[in-house]
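The complex appears here minus one protein chain, its other protein chains still in place.
Chain IDs A and B follow the sequence of writing; residue 1 opens each chain.
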Amino acid sequence: MSTLSVEVKSLGRTFSQKPKKGEKKSPIIALRDVNLQVREGELFGLLGPNGAGKTTLIKILSTLLLPSEGDALVHGHSVIKDANKIRYHINMVCGGESSGYGLLTVRENLWMFSQYYGMPSKFAKDRIDELLGIMDLKDKGDAKVRTLSTGMRQKMNMVRGFMTDPAIIFLDEPTLGLDVQTSRHIRAFVKEWVREKPSRTVLLTTHYMMEADELCDRIAIIDKGTVLACDTPLNLKRMVKRESVVKLEASGLKSGFDLSTVKGVHGTDMHTEPTTGLTRISLILEEESALADVLSALSVAGGRLQGMQKSDPTLEDVFIALVGRGLVNDDNGK
Amino acid sequence: MTTTASSYTRPSWVKMNFQAIIGRSLPRVIGAYREPSWIFMETIMPILAIAAYVYIYKAMEAPPQYIGYVIIGGAMTAYWMNVLWSMAAQFYWEKEMGNLELYMMAPISRMSILGGMALGGMFNTSVRAVTTVVVGMFIFNIAFKLDDPLMFGLIFGLTLFALYGMGMMFASLYLLWGREAINLSNLMTDPIYLVSGFYFPVKYLGVLIGAAASIIPITLGLDAMRQLLFPGFGDGFLPVWVEMATLVVLCFVFFVLAKYMLDYMEMLGRRDGRLTMRWQ
Partner (left out) sequence: MKNLWSTFKNASWLGWQMESNWAQPWLFFLYAVVRPIAGSLLLVVMYMVITGGTTGALFAYIYVGSALFMFVAQVLFGAAWVIHEDREHYQTLKYLYISPANFYAYIMGRSMGKIVLTAFSVVITMLFGVFALGLEMPLAAMNWPLIIVGMVLGLACITAFGLALAGISFLTARHAISMNESVAGIFYLFCGAIFPISALPVWSWGFAKAIPVSYWLYIMRMAIFGADSDVVALDTSMSGYDVQTGLLILVASTLVLIVVSVGIFKIGDYIARKKGLIDMTTAY
């Protein structure tokens, strides 16, 4: 039985708000009664929309933030009482990170950070060179950080995070804002890194469902501070397999059109393309027979059906089923 | 995938923090080399401000040793400004740049990071201080009479050590605050020049104010250095040996306080979520 790298127990985090005069503001609940277990050697994903609480959870686990309630054990140590002990075993890479010093070269920046983890100097230089090679950044090793493009900078950040060979690494949206090729490269690197040594654990937050699906052994779906489900991608998709996943394309629909009130619709997500006026609708139906009511509602609203497809559920569909709206929308599929 | 050994033997806590000091000093050292504009800004220009205070004393027809007091005070200004802005306030800038969270996550003492900043900036600061003294001596024809260079060196070293300890203590405030701490630093600049007697002997502020100001290491450090460089004028606040002993105590007190305050402020910063909050 593998040991636990991370154990989160009834974790909660609240942020108070400064109210204006005469106003009463309730605190923001960023995390609410979160319980998770991440096994050693796992590539664990946290999937959720913006503002779900993913980064807040990562900050607590990486000892940057204290929880308001509950506790978490990282590498067997409490984030509240033993933060200093945890820090020997972790590292973190965030998406869109701007850390480092523009005036130093890539190698100099990385060497500097290596010294904060007690890496012997020569060992650090060899490791940095090797990782720069793996990241296709070797020719930029002597370039000043301020001359790097966004993608190169993120690759440098990845080297910074991984060069200390942490037992647990937290990746907070590491491919945010990167092009397809760079993102692919980073994902391949992460996958290989975990596979290389069974004791390495990765906690990855993302709102890209494809990334979570491709990389993660298990995924926790989080929304509004609460973990809604936690399982392997396959099992999560099986949750909605019983239901029908239908994709429609329609034109002529006015804004404000809402299918969530139609009987038998479990969840819905709609996007209208401004240039073509075509609305793409993802539906989770309790039963296929609900489709007739859906098409009827469409017709009453003046819409014209352009295409229809029944598909295998994706993680987005799982999210819609759990929450009732899409992963990329913040409110009710609008 | 990787061919280097996947792990290394973690060094002792002392060695690791020593490495951290060297590591953090690197940006300062390299920055000084790659952006040489500091040479002009930090050497020639500060002398102008010091010269202004010299001429104000000349306009008042002050005794000649006061010119020497201004020069020594001006030289120590370099260290005070370094402590206030390049060390204490640095956590604010690091937070804005996104580096603070990486430092907080690393398994090293915060004091090592601050120590590295101090060490890295020491060269620039010392160049500024030495230039002030040398140029001041030649332009204003000031003669120092140093009979006990060992004592002078000891006083200077203790003053810096205690001063940087105080700076580490202030740095803890920046873990929690943002612009409040910057404005506090602004607020402290001129009053410290006044009560610490940067440009005049602190004894003329009276016993009570002088005693209260003695908590700032530069007060007694400057006073002792002036007594050693300009003996016999009777402008000292306390005997040199008393001031030296007090500096020893201040060294210990500030470093211990710095440790506790950094830990406490970090805990508050983690509790309130301010460690990673930018643009406060």
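Assume contacts are C-beta pairs under 8 Å (C-beta built on N, C-alpha and C of every residue); 3 or more make two chains touch, one makes a residue touch a chain.
Since this is a predicted model, take the numbers as computed values, not measurements.
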item	value
Which of B:194, B:215 or B:267 contacts the chain that the document leaves out	B:194
Touch list for chain B against the chain that is not drawn	27-28, 30-31, 35, 37-38, 40-42, 44-46, 48-49, 51-53, 55-62, 66, 85, 93, 96-97, 178-180, 182-183, 186-187, 190-191, 193-194, 198-201, 204-205, 279-280
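Here is the rule we use: only the chains that are shown with their structure count from here on.
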item	value
Intercentroid distance (Cα basis), chain B paired with chain A, Å	44
Residue ranges of chain B touching chain A (in the complex, touch as defined)	1-8, 10-11, 15-16, 19-20, 22-24, 26-27, 30-31, 34-35, 97-99, 101-108, 113, 267, 270-271, 273, 275-276
Residues of chain A touching chain B in the complex	15, 59, 62-66, 83-84, 87-88, 90-92, 97-101, 103-104, 108, 111-120, 123, 126-127, 130-131, 134, 160, 165, 192-193, 196-197
